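Up next, chain A:
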Amino acid sequence: MIWLAWRQVRTQVFLVVGVLLAIGVVLATTGPHLVHIYDTVIKPCEAKPNCGNVGTFSNTDRFLQSVSLLLLIAPALVGMFWGAPLVAREFENNSHRLIWTQSVSRMRWLAAKLGIGALVTVVTVGLLSLMTTWWFSPIDAFSNNSLTPSTFDRRDVVPVAYALFAFALGATAGLLLRRTLPAMVVTLFGFIGLRYVVEDYLRLHYMTPLKISAPFNPLNPGLTVGRPGGLQSSDQVVSQETVTGTGRVLSQNGNIGPTSGEVSVSNSGTVTLRGVGPCQGHVNNSLKATGRVSQSVQQSGSGTTHVHARSGGAIEQLNQIVSACSHKYGLRDIVTYQPLSRYWPFQMYESAIFIVAGLVLAGFSLWWLRRRMA
Partner candidate 1 sequence: MSAVLEANGLGKRYGRNWALSDCTVTIPSGHVVGLVGPNGAGKSTLLNLAVGLLKPTAGGLEVLGGRPSDDAAQLGRVGFVAQDTPTYAALSVADHLQMGARTNPSWDRQLAQGRIARLGLDPKQKSGKLSGGQRAQLALTMAVAKRPELLLLDEPVASLDPLARREFLQVLMETVAEDQVSVVLSSHLMADLERVCDYLVVLVASRVQLAGPVDDLLASHRRLIGPRRDPATMPGNQIVIESSHTDRQSTFTVQTDDPILDPSWTVEEVGLEDLVLAYMGQASTSARPFRPTIGLVQ
Partner candidate 2 sequence: MIEFHLDTHSGVAPYLQIVQQVRRALRLGLLHEGDQLPTVKDVVARIAINPNTVLKAYRELEHDGLVSARPGVGTFVTRTLSDPSLAAHGPLRQDLQRWLTKARLAGLDDESIEALFRDCFRTALERGIA
């Protein structure tokens, strides 16, 4: 039965491996070039203040984009084009009436097909992920953004885990629905669904996130990279909150200012921090309509931010009042985040979720098949 399962996918596998090898050749020839650019252009650039963004570099390279995109959609493709037809195609061709009347049990048949399919998935998607990760490694080393969603899900182990889940989902859908096209649709949406749920709600909580806090600065609300407090560009932010001295959450996105709902100005010009208390000082209402504030932000080489504000009108007055007010009430910004050092544990956790989900589906398929045709 293993021979038959392999024989049925043999042509497709050779095709895919051929494509991967072609991609590999291109990467192998351009990879060293990339490292060369990194060493000669990017690394020295880091030392200079006027560096410009390496992100720009990577975004304009079309081949880079395509390879990254390929790894993103590869698991869905595996699920739709290897998983869904695995069983459904046999029903559509009636070939199940041929193979299920040979002297093999149906469970052995399905187990062999799932096993060979899983093996092939691991090898092909693993190869693709290996090549992509290797090729991106100089860029990743510079950008330090591996926990970012668009990077995390396209490196190392997780794509393989996604693909295994998608394959199992496709096979199960094909078994239950008995038609390839509906199974493909179910697989696509089911896969996207789980990816969405895991990425948006589960991933940042695999381990208890770390917290840092700093006093609230209305002119530069929210903790950003470079502020004293320790947040780094490689850290992945889970949430930001502005809290009062008593610990009550005032704002979820770090912006308390004249245009946010947290500050109210009465007709007489009294300023109140909503839900907290009144502020000292009055706003000259006749100046309310006018005034602009412009800020320029400079990043110095050491990573600190200097803010230069040019004054003008009521807005400026309000900012100064709110600033003193927040200091009076002890407002603080608290950022919850995951550090880059947790990248590998997170890869493992996420892979485990998808692999276990895949195993559950596979087990269900085997059980369902056995029960239905006793």
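By definition in this document, contacts are C-beta pairs under 8 Å (C-beta built on N, C-alpha and C of every residue); 3 or more make two chains touch, one makes a residue touch a chain; residues count from 1.
How these were chosen: all candidates are chains of the complex that A comes from, given by their letters.
From a predicted model like this one, the values you see are computed outputs, not experimental measurements.
Participant: Chain A is shown by itself; which of 1 or 2 touches it in the complex?
Facilitator: Answer for chain A: candidate 1.
Participant: Mind pulling up the chain A residues that touch candidate 1 in the complex?
Facilitator: By the definition above, chain A touches candidate 1 via 1, 3-4, 7-8, 11, 93-107, 372-374.
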